[in-house]
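Only a single protein chain was left out; the remaining protein chains are all shown in position.
Think of it as A and B in the order they're written, each chain with its own count starting at 1.
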Amino acid sequence: MTPLRRWLQAFAVHGVLLVGVAFALYPVLWVAALAFSGSNAPEPRVLPWPSEPTLAHLTEVVGATADDGGETIWIFGRQLLNSLVVGAATALVGVLIAIPTAYALARFEFLGKRRGMGVLLATQMFPAVASAIPLYLILESAGLLNTRTGLVLCYASTAVPFAIFQLRAAFEAIPVDLEEAAMVDGATRLGAFVRVVLPVARPAIAVTSLFAFMSAYNEFILAATLLDDSKMFTLPVMLQRFVGEYDARWEAFAAGALVVSLPVMGLFYVAQRHLVEGLASGGVKG
Amino acid sequence: MRPWRWLVAVLVATWLLPAAARATDRDGRIRLWHAWRGEEEAALAELLESWDGPTVEVLAVPYDALSSKLGSAIPFGEGPDIFVDSHERLGEYHRRELVADVGDAFEDGAYVGEAVDAVTIDGARFGVPLSMKSLALYVNDDLVAVVPGDLEGIAALAETLPEGVVALAYEANNAYAHAAILHACGGRLLNDDDSFGFVGPAAETSIDVVLDLLDAGVVPREADGALVTNLFRSGKAAFAMSGPWLAADLATPEGDAVRYHVEPLPLLARTRGRLQPLLTVESAMLSPSGAARPEVRRFAAFLASSAAAARRAERARAVTARTDTPSADPIVRAFAAQGRAAVPMSTRPAMRAAWEPANKALRKILRGDAPVTEALVEAEHRFAMVMRPPPPARSPTILLVVIGGALMFGAVVLVQRARTRAFREQVRRSIPAWLWVAHAVFVVGVLVVLPLLVGTATSLFGGPPGDVHYVGAANFVDILTARGGPLLASGSFWLTLLVTVLWTVVNVALHVGLGLAFGILLARPVLRMRAMYRVLLIIPWAVPNYVTALAWKGMFHRQFGAVTGATMALGDWLGVTIEPIAWFSRFSTAFTANVATNAWLGFPFMMVVTVAALGSVPKDVLEAAEVDGASRWQRFRHVTLPMIGPSLVPAVMLGAIWTFNMFNVVFLVSGGDPDGTTDILVSEAYRWAFTRDAQYGYAAAYAVLIFVLLSGITRGLDRIGAAAKAKVGP
Partner (left out) sequence: MVEIRLRAVSKRFGDTVVLDGIDACFPDRSFVVLVGKSGCGKSTLLRCIAGLEEVTEGGIEFGGRDVTRLAPRDRDVAMVFQSYALYPHMTVRRNLAFGLELRKEKRAVIDARVAEVAKLLEIEHLLDRHPRALSGGQRQRVAMGRAIVRRPAVFMFDEPLSNLDPTLRNTVRVDIRRMHDDLGATTIYVTHDQVEAMTLADVLVVLDRGVVQQIGAPIDVYRNPANRFVAGFVGSPAMNFLDGRVVDSTVELAGGVRVPLPEGTPAVAAGKTVVVGIRPHDVRRDPDGTVAFVVELVETLGSHVHVHGRVGDAVFVAAFEGHTGPKRGETLSLVVDRLHLFDPETGVALR
């Protein structure tokens, strides 16, 4: 290849990638610009640059307080904590439930295995519209309505099927030899699983946890239905208020959206290296 | 190990603290739900300071979500003791027994007649009127010296106004606002006999009026509430037809944004009728458990008291429904006057079903997509479909016999198998594995599978909540025959299915195309700044998808959207004027907007999967192809692609399932506009469940059909995947 051709090729590659990056970033920047804009003029904006920059929307959203039986609490902080706690608990519970099951599916032959897998796949295809009301009844009878525990249980159980698929493939990719070596070395089946399989599957477990966290952190329909107490709200439910049908406050929404997105973006940044690894061994490989 | 323990401790602590606090002091409190915003919410907070009863726990719920939240909480003894909502929902609430007689909270003789009528059902009072809301005419005093007496006069003023200023800003394509004109023409949205009113000569006249206004440029096209506010506030509208909320929005710390006053709506010269807006009476309503508590009734009376009304009027310019609390504020007085010349909204449950067809027809006509009469007749047909009596109850005997037979057969088979030695041996071997999966079976079984089964069973039932009965397969028959209408009519199952399939195919193709392209570029052996590109290209995946959806909706917004801005900038640059495109007024553009949003949020997943799959392509095979003389493209086409194909198929399958059921994007970006044509099956099911008279059985039947379709599709894709895998080898 001549130097010219090589240079042209690099130019083309970076050109295409830069166009992609622009496509990926533009909406985010646009929202950010909106969040910092003070002007309310209904003018179209093209460049993602705030007009009359202000922090007013951000401070309004982040600094939101509420009255709780006479004392003023920092409601935004409470809701942010709720979101993080619900997300983390969902990831923890969901992955803890999924791990042994995924392992059994990867390593054992047993009665009902194929049928069980079929049911798991089927749950992914059934739209939530029809199951929302029965779910509500079940939580009601368990006394878990309007609790974050109930919310976490719902999220975790809906995150479990996908987590099982992910982790099963990850476990299948781990050579059986490793466990057998551990068992010959003196470990029980469980010991081999805990001390060898789990550490080796760590990237896949991390990625699966991230997905479970995201599914809970981002969800709002169920949260809006199940929770009746603004002290227990998660951030998406709070955000929903800014874009009601009859009065939309786009700037406040944008400020809130920005704050809500930051933690997930941070996690993604940390996990992105594992993402490829996790998916290479993970569920989407079937 | 350390950080983990620490994390768990924090989790447990944050869990227990609020729970403990809650267990001790929730009882005895009064729970109040409302949908107030801004100044009204502030007024409530002030009022609560002077309340001397039990602690009030307040929850602000978005107006759109309030009624479904009430419907899902109160029947279970959850939810509020008292809530504030518009009176027109009372009929529905009454039917579903979400409200009870307010008893001594209602002060006889204290309220204006319209308000009393609004909260009365069968002679009993089901709400305490708090305030009355209607549209009225805002006049910009800087632009208008003399207010014309009729709408035609306002239209005539348009020519005298400066460039870029509209004469009258109001939400022309919203049936709520349009009702004022409809009333002036002698029409109604809903007739007294529960038949659809927005049809016939009066409705057609009212639409002619609006079409004339639009054509003359008197009224802005496609205006929503935010635009009306913005136009009037920035002095770009001489008049606005809006509610008290506009006054609140016009207030700034330095005084009003523009000099204005409010007066009742004008006459319509053409019919000699007066424009009469719909009147909404915001009322405090009591849930059955709340109504039983004297302190809750006392609190309701407190909210409706003269002092409270005065406070709301002062703080939020709310128009009281009381006769004994006149306000000095000219704006409040103007709205009070308008209230006396308004038409109270019907409390009948049928009213709820009238909005969607009326709004759809109005939008369709004003866009010029359909002749007036045809659209109105179609709306009437739609209304009739929703209001159509549920299918007759059927005897569930056949179903029970089938289920019983299946159970018997299953039992027999099981017993027979259990007798064989091989089966017992299998059971013995399976027991250790079962121990590994038992907890997951339990949790997924109870919280995922059981609701799905109940949901599936729901599809065999029909009727409104409270009066549900078994109807056999009638829901399915109705759906598959498009309720007797033409099979490809707008809103029919088959058309929606077509749109859904198109939606899925286009999106998956874009995801795979973009994902492959960027994935392959990222996987190049030598690439500067690879890490940076990867991080930036993954960003759309990290953004919560409802945020994405709403952000894109904003970008396609006709007035301030970035896309609009870009086309206009392009136009400026080329020296031509490009009219801003109303993205959601045509199927092609609305669908494009949805697709753009979904392509944006979905491609990073396929990109990462591609990178992962490319990592498993052995280098020597590619080198062999290179030695054989294959060009770069040929190597990709004949070696790389077939080799990564099998590992892409499951991802594509998953992507297809997700896209097929991608409710958030469709619901939040286009919302089905125009005319429900961009709705996909899931959003259609959602509408039946939550906006159209709560027909859960019908929605569940949709869900079952979606499930059947998807399992068919995945089975097909699975076969393709298996074939591809077999070709490449292990």
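Simple rule for what comes next: contacts are C-beta pairs under 8 Å (C-beta built on N, C-alpha and C of every residue); 3 or more make two chains touch, one makes a residue touch a chain.
What you see is a predicted model; the values in this text were computed from it and never measured.
Note that the undisplayed chain, when the full complex is considered, contacts A.
Residue in contact with the omitted chain (choice from A:85, A:99, A:121 or A:200): A:200.
Touch with the chain omitted from the figure is made, among A:75, A:154 or A:182, by A:182. Against the chain not displayed here, chain A makes contact via residues 175, 177-178, 180-188, 191, 195-196, 199-200, 202.
We adopt the following convention: only the chains that are shown with their structure count from here on.
Against chain B, in their complex, chain A makes its touches with residues 13-14, 16-17, 20-21, 23-28, 30-31, 34, 40-46, 48, 67, 69-70, 81, 85, 88-89, 92, 97-98, 100-101, 103-105, 108-113, 116, 119-127, 129-138, 140, 145-149, 153-154, 156-158, 160-161, 164, 214, 217-218, 220, 224-225, 228-232, 236, 239-241, 243-248, 250, 253-254, 257, 260-261, 264-265, 267-269, 272, 275-277, 279-280, 282-286.
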